[in-house]
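These notes concern the structure reproduced below.
Left out: one protein chain. Kept in place: all the others.
For reference, chains read A, B, C and D in written order, and residue numbers begin at 1 within each chain.
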Amino acid sequence: MSDGPVLNIDLEHQQGAFRLAVSLRLQGGLTAFYGRSGSGKTSLINLIAGLERPDVGTISLGEQVLYDSARRINIAPEKRQIGYVFQDGRLFPHLDVAANLTYARRFITTELSPDRFAQIVELLGISALLGRRPATLSGGEKQRVAIGRALLSEPQLLLMDEPLASLDAARKAEILPFIENLRDQLKTPILYVSHAMEEVVRLADSLVLIDDGRIIAHGSVEQTLSRLDLRPLTGRYEAGAVLQVEVCAHDHAYQLSTLRFAGQQLVVPAVDLPIGSGLRVRIRARDVSLSTSKPVNTSVLNVFAATVMEIAPDEGPHCEVLLNIGAPLIARITRKSAAELGLAIGKKVYASVKAAAIDRHNLGLRGSPVNHS
Amino acid sequence: MSDGPVLNIDLEHQQGAFRLAVSLRLQGGLTAFYGRSGSGKTSLINLIAGLERPDVGTISLGEQVLYDSARRINIAPEKRQIGYVFQDGRLFPHLDVAANLTYARRFITTELSPDRFAQIVELLGISALLGRRPATLSGGEKQRVAIGRALLSEPQLLLMDEPLASLDAARKAEILPFIENLRDQLKTPILYVSHAMEEVVRLADSLVLIDDGRIIAHGSVEQTLSRLDLRPLTGRYEAGAVLQVEVCAHDHAYQLSTLRFAGQQLVVPAVDLPIGSGLRVRIRARDVSLSTSKPVNTSVLNVFAATVMEIAPDEGPHCEVLLNIGAPLIARITRKSAAELGLAIGKKVYASVKAAAIDRHNLGLRGSPVNHS
Amino acid sequence: MQVFSLTAYEIEAIQLSLQVAGLALLGCLPLGLVAAWVLARCDFFGKSLLNGIVHLPLVVPPVVIGYLLLVSFGKQGLLGHWLWESFGISLAFNWKGAAVAAAVMAFPLMVRSIRLSLEAVDGGLEQAARTLGASPAWVFVTVTLPLILPGILTGTILAFARSLGEFGATITFVANIPGETQTLPLALFSLTQAPDGDAGAARLVVISVGIALAALIASEALARRINRQLGNHV
Amino acid sequence: MQVFSLTAYEIEAIQLSLQVAGLALLGCLPLGLVAAWVLARCDFFGKSLLNGIVHLPLVVPPVVIGYLLLVSFGKQGLLGHWLWESFGISLAFNWKGAAVAAAVMAFPLMVRSIRLSLEAVDGGLEQAARTLGASPAWVFVTVTLPLILPGILTGTILAFARSLGEFGATITFVANIPGETQTLPLALFSLTQAPDGDAGAARLVVISVGIALAALIASEALARRINRQLGNHV
Partner (left out) sequence: AAERTYLYAASSLTGAMTALAAELETTSGHQLIAVFGASSTLARQILQGAPAHIFISAHPLWMDKIADKDLLEPGSRRLIANNRLVVAASRADAAALDLANTKALLQRLGNGRLAMADPNHVPAGIYGKQALQTLGLWGMLQDRLAIASNVRIALSYIERGETPLGIVYASDLVGRPQVTAVALFPDQSHAPISYPMAVLRGRSNAATKAFQQLLQSDKGRAILTRFGFQPL
């Protein structure tokens, strides 16, 4: 995306024995921060929010310099207009839920439309809690109120530190579209810390991998998740390829949609988008199977003719096969199968992808390519 | 399992507008509590730990009555020997990590072997943190220390409230086997609250579904996840069948293992267990594809001849097909495929299951049937 | 003199005491908040000195404090002179002076209690408020202040009790003038010193304790409510 | 008499003051803890009364407290008689009596500070300790106590300062006996009564403030460490 302000970060910060050294340029959309526990994710967004001061460096958002150690600029957190959903909730214990939610309102000149309040409360399923104090809320309820509070502050940039970690799948599934909406409709750039690759894939435009205080990789979700060298960080289980597709037909009877990419078609469960919409689909390597003859009489709706581009063996029972089906696709099969099928670079094979294996979790509702400048 | 003490719960408890009414009998192994945010999971385990007093009812563990409102028995929490990993950590802020970990030791007569301490610290990846105070730890680091603290208290029963929610996949993958080990080797019964069905499947012997303070279902993981009426609670995405299998061969070259069940064989990534060991395998419905002719030249290693037993349509694009392959298996395919393949009850089909789709996440290291008395 | 009805002498002393303690609190509270804040949150050269000055009224006998007040706020005193010239306020031998004496004596108790609460406030909540757009002043009003209410309450009740009981500094600074500066403790002291004042003194002790008890019970009820709101132990 | 060296008279008063304040603290601290605990955590009939009694020394002029002490702990007093008969302890007109007077006057400050901290302790941590096998007593020692250290410290410093400055109750209860009960404030008082005592009195004020300041600085350093350990603001 070219819309939205550019967030420029270039800083170093020492806390205890831990050193954070980051140089990043992020623009618009939702950027996921992914990295193992203790890698520095929370520290980094604390610096962006202005809650900690970097030792040296600069942070700027659009035209505005938020921090510059050389020029001694350090904009106060409340002037940064940055919303923050904290990892540990931080609800105000002396205020009831309603007052927590509307806390930021007194500092905002625009009116809060009752609709918007009702919408957020409804979405987060906290309408029954409005009169309660945080001390009596369950873990997940607290986190939902914290999300609502940050959303209602109408931030220019939203930081979310594992906002959904303590929520059940059903609740997550309800809130995710809302965050997508925030990202797309309100154009609020979001930095999103998460341990769940599903969430990352679904929501993120770009992905920042952090390890031990350093940026290991930064790029579009597609690129980053396709890089084999990053597997140790992104997780083998989650390997897959991401396709940029366009909705080209809907089958209302069977509730399926046909997506087009590079001259190929992919059938997936119905997508509630107009024809022509861009979309991102992640096809997990483990959901792709290969055969050397065209499968027949099968329940698998998507079969692609493919060429083997690369075979990445690993020490385990699996290998990953990079395929060209007009676009890159990754398949994960056992080494035994690879041997039995006689796979080799350049070989023509058929790749089967179950429509049932692609569900909302793997559909990102945004298709336009991410602009990494 | 018939080993381990029986936990008998029969109680009612009101807090604010929320009413908890539970009657449960749990024996040994790991019991998962699954339910949406605010359904009463934390409240229930607080009652078991003795941190809250039920309004009426009884709680007993083995021979010991922990609570009986009629007989006015209420064993103090510290006498219950129940370890508790809290949802919100609750590390002692005035003690460093090492002292937090060994806090319970002064109340235990048996010696702590340095090995065990080192093992737990190593496993949780907190050896570098031992001298630090909780205030300087990251979210995930705190949670790991909290787990270690509870483990080192050598409880008779372990309560874990979303212990892994704030951990990354890699760290989770390291800790899960340890919890399995605890369950199997030390025979510590565990009540485990989780929102992640993966964890539940992997770890749990039995599953308790809670909704709005009431037990909706309770039974073996296999049974409970196979019940179609519970789908709204357990989640469609996670549907699948669980097979009781036995290790029958290892293929060291390809790092695969062959598992046997009901006269059939299943090839999966190598399982580090001796031949003859019992094991539980979950095959997710979304990983099973069907065809009417036998697939050939395919990377799929497991193809079973199957009979269609039941077809459960749903409002969406999918339907679930209950198959008999000697044992029940569930496939999830699009309704379109079902129509094209002409599926009907009694029809013979071939079910394909990728070996690559079965990984550690779907392998429960315990095979013996759960005893639900 | 009946046992259960107050004499005019007693009523006068009670009124005056409440008036003095009230004004003392009014002065103590805002200044105490500022001092507690500065001592809890700021680091500067001379902080120890400030801390020492705040505690001075505890360490030095009240009579000395009274004397020092006399020296500085008396007609010839620098501050007294300035107050008189600038505002026409005289503290000498009137109840306002008594209130100043009470306030000075109660001040360290107020400051310490508030400071204790301030230091226990979770900085994370204040940070959260700032990310929501609150300036430091607003954070103080909307987050910090409510969270330190228990400390303010404790400080207030200690200060009130101390003001009510203040004797040495008051009698030294503004003398023991019936109807003007003769608060309960001064009246009580006079009675205990008189050869036949024991019965009257006992009555005044009961009255003092009664007033303090009433204030305490009210403050307990308030504290209970505050603590319930904060989700603390009740 | 040189300006910068202490006279024997001063040294004696300083020693005695420290001794008295020390003993007072020793008595105040455990009793204060118990009282704070009971007031913060228990609910019982007569709690308000107990609360009132604890605050009594603040509300009633020190002289009256001293008189009450004299009546009850004097040789003729009930408690004094019992102490003497049972333990051979006499508080009358010796430094132990001065310590009792100081302790009584400092007690409410100690109790209130500790109580304030106690009420702010996160009950969740105490629960966690119990699930780890700690009995309520152990929980108190290993969790609650460390967490309320700031409150104990504040209470101690207030009590110490108050003890150091205690005058009215002491002079009334145990008299102003040089080398025996003549603490700094009493020595100071004596000097103000003597025709040429002003310079000496001023010296004693400076000494009192100096001691208090030293204690404050030490307590601040300690508080800083404790707060750092608890992860609070520093």
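Simple rule for what comes next: a contact is a pair of C-beta atoms (placed from the backbone, for glycine too) under 8 Å apart; a residue touches a chain by one contact, two chains touch by 3 or more.
Not measured: the values here are computed from a predicted model.
Note that the undisplayed chain, when the full complex is considered, contacts C, D. Screening C:Ala35, C:Val59, C:Ala92 or C:Leu230 against the full complex identifies C:Ala92 as the residue touching the chain left out.
Within the complete assembly, D:Leu70 is the residue of D:Ala13, D:Leu33, D:Leu56 or D:Leu70 that touches the hidden chain.
The chain that is not drawn here is touched, among residues D:Leu16, D:Leu33, D:Val59 or D:Ala92, by D:Ala92.
Across C:Asn51, C:Ser163 or C:Ser190, the single residue that touches the chain missing here is C:Ser190.
Taking the complete complex into account, residues 63, 67, 70-71, 74-77, 92-93, 171-172, 175-177, 189-190, 193-195, 197 of chain C touch the chain not shown. Although one chain is not shown, part of chain D still touches it, namely residues 67, 70-71, 74-77, 92-93, 171-172, 175-180, 190, 192-197.
Everything that follows uses one rule, which is that only the chains that are shown with their structure count from here on.
Any chain bridging chain A and chain D, meaning touching each of them, is among B, C; the list is complete.
Inter-chain centre distance (chain A to chain C, centres taken as mean C-alpha positions): 57 Å. For chain D, no residue reaches two or more other chains under the stated contact definition.
Along chain B, residues 88, 136 each make contact with two or more other chains. Interchain contacts close the chains into one ring where each touches exactly two others, per the touch definition above. Inter-chain contacts, as defined above, occur between A-B, A-C, B-D, C-D. Listed in rising order, the residues of chain B touching chain A in the complex are 15-17, 34-38, 42-43, 87-88, 125, 128, 132, 136-141, 144, 161-162, 165-171, 195, 197, 235, 237-238, 251, 254-256, 267, 269-270, 285-287, 289-293, 295-301, 316-318, 331-339, 341, 352, 354-357, 359, 361. Across the interface of their complex, chain C is touched by residues 49-51, 76-78, 80-84, 86, 88, 90, 92-95, 103-104, 106-108, 133-136, 149-150, 153 of chain A. For chain C in complex with chain A, the residues that touch the partner chain are 122, 124-125, 127-136, 138, 142-143, 146-147, 149, 229-231.
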